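Left out: one protein chain. Kept in place: all the others.
Chain nomenclature is as follows: A, B and C, assigned in order of appearance, with residue numbering initiated at 1 for each chain independently.
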Amino acid sequence: MSCHILKIDCSDAKGLIYKISDVLYANDLNIEKNDEFVDNENGKFFYRALISGEVDVKKVTTQLQEIMPNDVNINLAKKTRKKVIIMATKESHCLGDLLLKYYSGELNAEVVAVVSNYDYLQELAEKFNVPYHHVSAEGLGRVEHEKRVLEVLKTYPCDYIILAKYMRILTSDFVKEYEERIINIHHSFLPAFIGANPYKQAFIRGVKIIGATAHFVNDNLDEGPIIAQDVINVNHEYSWRDMQRAGRNVEKNVLSHAVELVLEDRVFVHGNKTVIF
Amino acid sequence: MSCHILKIDCSDAKGLIYKISDVLYANDLNIEKNDEFVDNENGKFFYRALISGEVDVKKVTTQLQEIMPNDVNINLAKKTRKKVIIMATKESHCLGDLLLKYYSGELNAEVVAVVSNYDYLQELAEKFNVPYHHVSAEGLGRVEHEKRVLEVLKTYPCDYIILAKYMRILTSDFVKEYEERIINIHHSFLPAFIGANPYKQAFIRGVKIIGATAHFVNDNLDEGPIIAQDVINVNHEYSWRDMQRAGRNVEKNVLSHAVELVLEDRVFVHGNKTVIF
Amino acid sequence: MSCHILKIDCSDAKGLIYKISDVLYANDLNIEKNDEFVDNENGKFFYRALISGEVDVKKVTTQLQEIMPNDVNINLAKKTRKKVIIMATKESHCLGDLLLKYYSGELNAEVVAVVSNYDYLQELAEKFNVPYHHVSAEGLGRVEHEKRVLEVLKTYPCDYIILAKYMRILTSDFVKEYEERIINIHHSFLPAFIGANPYKQAFIRGVKIIGATAHFVNDNLDEGPIIAQDVINVNHEYSWRDMQRAGRNVEKNVLSHAVELVLEDRVFVHGNKTVIF
Partner (left out) sequence: MSCHILKIDCSDAKGLIYKISDVLYANDLNIEKNDEFVDNENGKFFYRALISGEVDVKKVTTQLQEIMPNDVNINLAKKTRKKVIIMATKESHCLGDLLLKYYSGELNAEVVAVVSNYDYLQELAEKFNVPYHHVSAEGLGRVEHEKRVLEVLKTYPCDYIILAKYMRILTSDFVKEYEERIINIHHSFLPAFIGANPYKQAFIRGVKIIGATAHFVNDNLDEGPIIAQDVINVNHEYSWRDMQRAGRNVEKNVLSHAVELVLEDRVFVHGNKTVIF
C-alpha cells in the first residue's frame, strides 16, 4: 500500500480541516493520521496528514489549491527515502552515530557524501563506504572556501545537509543555496552560550545543566529555527573538558533525533520557529 | 465565545475525520484543534476536538451518531469546571499541592470535600475552607468502612475522586461506583514495585531511578490505566526514607499533571491503557 | 547524639585531608561523611564533613586553624534549624510550596516572616500563621522602598532570605546587607533569557525546553552563583502563558531544592559559582 504525506500551511480560516478532509474523501483516500496547529497570534494554519490509498498527486493538489486560501503551500508526496550530505570537521561522534544508523538501516536516508575541511574523518566515512571530500580551507578566505565546498556539494543532489559538528560559520550566500535544508547541531542549550566554545562559557558561568540544540541554519549564527534540544546535569566537579566529553552524547542524540523528524517530513519552518508534528 | 469539547471513540472505518468535520461544518462550527488516534491493532478510533461557535449539543450529537459506526461513544459538552473529592490518609504533600492550586485558581476544578480515614489533615483542608470528613476505619472491616465512606461521598456529587495518597485498598464494589473516575497516585514507577512500601522495595533492589505513577483505579491493585509517570535519579547514599522524601515532589507533580489532563477532558480510557491528547 | 557540620575552604596544599582527619581523630570525633573538592584551576580546596561525637567547637576550630593554610575559612557548627524570611510579590506557587513544607515539617527551617510589595499573599501567609508585612512600593523610589523593607527585615534575625518570585530588582546596598544569604528563583534556564518576562523571550525564540534557575543574588541581575536548575519540554502548541503555567512547577521545585541544599549547609560560594556536596 502506498503511503503519502500531505503538508499544508496557509492563513487560518474557518472550515479548513473540513475542506481538506472533503477533498481527500472525494478522492477515496484515507487519513491514517493528521495533525494540525493554528498559530492564533499570526493567523497561520499548519496541517500534516499520512494518507493511504491511490493518490493522484497532481489532481489532489489542484483540488486543494482551489479551495484553500490563496497563500497556501501544499506539499503532497510519496513517503520516500531522502538523500543527505553530512558535513563535519574533526570530531567523529555525530558523524559516526549517523553513519552507524545509516549502516544498520535505522536512518531513513541515504548518506550520499561526507564533506569536511579536514581529512581526519576520511577513514571513518570510508569504513561505511561513503564518499569523502576533503576541502581544505587552508590559505583560503571564507568565500573562496565555500565556493569550493559548493562545487563538491553540487555534484551530489540532496534533500538536506547535516552539519555534524562542522565548525565553520556559513555565509548568507551559502545558506541561501540550501534554504531551510541545512541542519546544525550547536553544543549548548541555545540561546545560552551562542558562538565559540559554549562548554567553556558554561563552565565559567557555573551552570548545573548543559545541553545541545539542533536547528535549521539561517543567516544569523545560532539563531535559526530550533528543531530539538536536550540537556544533562553537571556539577562543580566538571571541568569544561568534562562537560565537552559528557556533552557529546547529548549532541549526537539531539542531532539524530532532529534529523529523524526532518526526514519524516514532520517539521514546518515558520519564521524563526518550527512546528513539529 | 462558548467553547465545547467533542470526544468520540468507535470502531475504525474509512472517512471518519471527514464525516465528523462535515457535520461540524454543516453546523457552522469551527474546529479550533483536533486530535485523533487509530489503534490499528484493535481497530479503534479516538477523536477529540475543541469547537467554537454556537453548538446545539443534541442536534450535533444526533447527526454524528447517524453517520458514525454503531459502537460510537460521543461526548459533546461545554468546557466546564468539574467537581472533585480528594481522599487522603496522613501525608499532606499531594493534598496540599492540590489545595494550593485550587486556592490560586490554577486547578480547573472545585474541591468539594476532603475525605480521610484519619483526622491528621483536617486542619490543612480547613485552612482552604474545604469540608473535611474523617471516616475512621478503626475496628471496621473493609466493606463496612467503605460503606461509611460512600455515604459521605454520595452527599457530594462529583466528577472525579482523587486519591492523594489514600493508603487503603478499594474493593471492586467501591470502584464500580466511580468507574474510570478515580485517579490514584502510586509511589513507584509502575509496574515496578506494586503494593506496599515501594520505596523500601526500590531501596532493596538498588535502583538508580525512582518514580511515581498516576492511574485510574480499577479492580486490580496498581494495574489500572496509567495517565502519567515521572522519575528522578537516586544513588547509593539514599536510604529508603531519603527516597521517600525525594519522591514526594515527584508524586505531587505527577498527580497534579494527571488531574489536569483529566480535567481538560484529554484522557480516553481504552482497556487498561489511556489515549491522551 | 549531637551532630556537627564542618565546612572548610582554603588554598589547596598537600595532606589537607590527612591534617583535618588527624585533628578530628585526636579529638575522638568520627567522620560520618566527608566530601572534598579541589578546584585545580584556582588552587582552592573545599571540604565538608558530618561529624559525630562530643565536639568542643572552639578547641577543634583553633587546632584546625593552626595547621591549615593561612587563608582558611572554618565553619564548625551544630546542625540546627535555620531561620528564613520569604519575600514574594503576587504569585503564590513558590511561597505556597515553601509554606506547605514548613507546615508539614519537610522544610528544615523556621519561616519567621513573609515580606511583600503587595498584599495579595497576606491571606495565604496567615493561613500558616506566618507574620506578613506588606511594604508597598507605590510612589517610592527604589532606595526609599528598600529602606522600608530593610527596616522590617531587621526586626527578624534570619539566616537566609528566599526570594520566592519577588519581582523587584535589588540594589547593591541591599544585597550587601545579606551577602551570599539571598536565594532567588529566576524563571528561565539561565543564562538564557536574563531579565524581564523570560517566558515571552523563550516563546519568541521558539525553544523546545524551558527551565528555572535558583541562585544566590549578587550585584549583577541574574548573574549570581547558580545553586540548582531544572527544565521541562515544551512545543509549538505552548503560548507564552502556557509556558508560564507549565514553568510554575519547575520554579517551585527548583527553589525548594536549592533552599534544602542551602539549609543543610551543603553549598559553598566560590566566585560566581557554587560547590555543592
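As a convention for this text, a contact is a pair of C-beta atoms (placed from the backbone, for glycine too) under 8 Å apart; a residue touches a chain by one contact, two chains touch by 3 or more.
As the structure is a computational prediction, the values presented were derived from the model and not from experiment.
Displayed chains that the missing chain touches over the full complex: A, B, C (touch as defined at the top). Across B:I185, B:V207, B:M243 or B:L263, the single residue that touches the chain missing here is B:V207. Check A:S11, A:N27, A:Q122 or A:N249 against the missing chain and you find that the one touching it is A:N249.
Only one of B:D12, B:E177, B:D230 or B:E264 touches the chain withheld from this view, namely B:D230.
Seen across the whole complex, the unshown chain contacts chain A at 92-93, 96-97, 100, 103-104, 106, 124, 127-128, 245, 248-249, 253, 256-257. With the whole complex as reference, residues 37, 39, 41, 189-193, 205-209, 211, 225-231, 235-237, 239, 270, 272-276 of chain B touch the missing chain.
Residues of chain C in contact with the chain left out of this view: 14-15, 17-18, 21-22, 24-25, 30-38.
Going forward, only the chains that are shown with their structure count from here on.
Set against the C-alpha centre of chain C, every other chain centre is closer than that of A. In chain C, no position touches at least two other chains.
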